[in-house]
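Written out below as structure tokens is the structure these notes cover.
A single protein chain has been omitted; all remaining protein chains appear in their positions.
Right, chain A next:
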Amino acid sequence: MSSVAVSKKKGFGAVLWDYLTTVDHKKLGVMYLFAGVLFFAIAGFEALLMRIQLMVPNNDFISAGLFNELLTMHGTTMLFLAATPLLFGFMNAIVPLQIGARDVAFPFLNSLGFWLFFLGAIFMHLSFFMGGAPDAGWTSYASLSLYSPGHGIDFYVLGLQISGAGTLISGINFIVTIITMRAPGMTFMRMPLFTWTTLISSSLILFAFPPLTVGLFFMLVDRMFGANFFDHTMGGNTIIWEHLFWIFGHPEVYILVLPAFGLFSEIIPVFARKRLFGYSSMVFATILIGFLGFMVWAHHMFTVGMGPTANAIFAIATMAIAVPTGMKVFNWILTIWGGSIKVTVPMLYALGFIPSFVAGGVTGVMMATAPLDYQLHDSYFIVAHFHYVIVGGIVTAIFGSMHYYWPIMFNRTLSEKLGVLTFWVFFIGFHLTFFLQHFLGLMGMPRRVFTFQADQGWDLFNYISSIGAIMMAVGVVLLVINVLLSIKTPPVNRRDYWGDGRSLEWSIQLPVPFYNFKQTPLVRGFDPCWLEKQEGNKEMMTYAEPLGDIHMPNNSILPLIMSIGLFIAAFGALYHPDGVSWSVPVIVIGLGITVLAMITRSVKDDHGFHVHVEEVIATEERLYGKGGNK
């Protein structure tokens, strides 16, 4: 229905409608990517403002209250609304191609997940224009968030609830897709590492988001109806929030970093021209990290007063995670050992990632040492630590993968030259910003401070750190310029853009047709693209079926309508505690819209459509010229 019929020049309205209604995993991947970049830019700008404020002691560039709003929105946005969608973008765009599927298992839900995330994110950001953003930190510890005046925290709670539902839906979708939609021959132990990490990280989403949902729900009813879950004067307990938050919050780190590991496990073998070293131990380590990730949440709470036994147990459990993570690092190094390393931009990010992430990892073990953590906790040391993990691990993966997968996603290329420049500016800026923050923490500087007094020995390092932040910002601007310039590059129009592609997605002739695979591929071993190339197969793919009709899902506007309904209802809920008369009607109308859309979806049968053989042949000719997919 979509691409073939409207393949000629389309008007702006038609393109817009296509994107609003699409259920195509590739388009949703692009939408996740751009939404992620948008929020990444916003949150990065917030960070820049904070670093300018902290450049010199006793600065008054930003007021105390605004600074707390910025630090809260920076953390919340980066984790929930930037890193998550950026990684979802790659998962959407790449995982179905890697496993030889024509789409995800639930295309409709895929679209719903995106719109819930996007409207939840927009809702949260409207807080800046509607009386103040949340200001209790991204952790939103209960005593402070209940005390916080205005609607900031309500925006946080409702926005995260909506976008969190989207994330949960997408996670479930990936689990089902990877388990059920693999091409013939794509056994679990032949799955590329990115698919594996997507599967494990989606399973973590499945188990980690419900505790957050519960916590947010408690917070919501506390603030809306005075339910007193967290009000200690009424028998509530704020520590419960901390537990609920971190039972979610710690796995969240692995939800983000595992796909990043997966992306690097794709990039490194390709540019080392060598099979990933220790594939099965990589898979095992991924599963182990995912499992242990749920056993360690209380290491965020060593100073809460849980007692020495709990602290000691969680300290040891946390240290244990270093073992599978270390296995991964050694496997990557042994992959390039004896290989033939070509330093492209994606590889540059991978090579920069290894030492940065190791640095973040070892400080992690230091923080796991509970008695030492009493000093490091809530100081600038922890700020340095988690930025080494998140920027050094996740952001480098995202930037590297943008270069790596740009040809598949857009049939265009990002400039290598500009990419190298971007890498160095960003990478040096990153280390300049965060390396010295370790020492600031050790020298006694607490985190989340909007200013500091002069002459405590912190002036110089803060100044240098701020300069690093400006360099990082320049790096991001360069990346955006690179993206804009890529529009003008010639289309790639071939297979295996990097020349050493190994997994199935590189076997596909670019541009990828909307049905992905003309014929479902037959996977004959690990690294199928590499395997077929070694055997001299010019098409880089063996097929499991003859050419036939292809069944594809229909587009739908319903996911957007459902999400808009919740978006509207959230405003009613937000203003309900003020006692305004229209709050309940708005909640009812909003939820009504959502429920009506759900009923429509349920009663109206939608069996999708078939792309007939002739149409497939016509599409192939249009995309690749006479002779079709050769």
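Everything that follows uses one rule, which is that a contact is a pair of C-beta atoms (placed from the backbone, for glycine too) under 8 Å apart; a residue touches a chain by one contact, two chains touch by 3 or more; residues count from 1.
Note that contacts and distances are computed from a predicted model.
Undergrad: From the names "Tripartite tricarboxylate transporter substrate binding protein", "NADH-quinone oxidoreductase subunit M", "Cytochrome c oxidase subunit 2" or "Amidohydrolase", which one matches the UniProt record for the unseen chain?
TA: Options "Tripartite tricarboxylate transporter substrate binding protein", "NADH-quinone oxidoreductase subunit M", "Cytochrome c oxidase subunit 2" or "Amidohydrolase" narrow down to "Cytochrome c oxidase subunit 2" for the missing chain.
Undergrad: Can you work out which residue in A:A41, A:L144, A:L421 or A:V477 touches the chain that's missing from view?
TA: Missing-chain contact among the listed residues: A:L144.
Undergrad: Hey, which of A:A315, A:C529 or A:I568 is the one touching the hidden chain?
TA: Candidates A:A315, A:C529 or A:I568; residue touching the omitted chain: A:A315.
Undergrad: From the listed residues A:H250, A:K274 or A:H431, report the one that touches the chain absent from this view.
TA: A:K274
Undergrad: Please pick, from A:V358, A:A544 or A:L591, the residue that touches the omitted chain in the full complex.
TA: Answering carefully, the residue with contact to the hidden chain is A:V358.
Undergrad: Suppose we count only contacts with the excluded chain; which residues of chain A make the list?
TA: 63-65, 68, 135-137, 141, 143-144, 147-148, 232, 237-239, 272-275, 277-281, 303-305, 307-308, 311-312, 315-316, 319-320, 322-323, 326-327, 329-331, 333-334, 336-343, 351, 354-355, 358-359, 362-363, 365-366, 369-375, 377-379, 439, 442-444, 446-453, 455-458, 460-461
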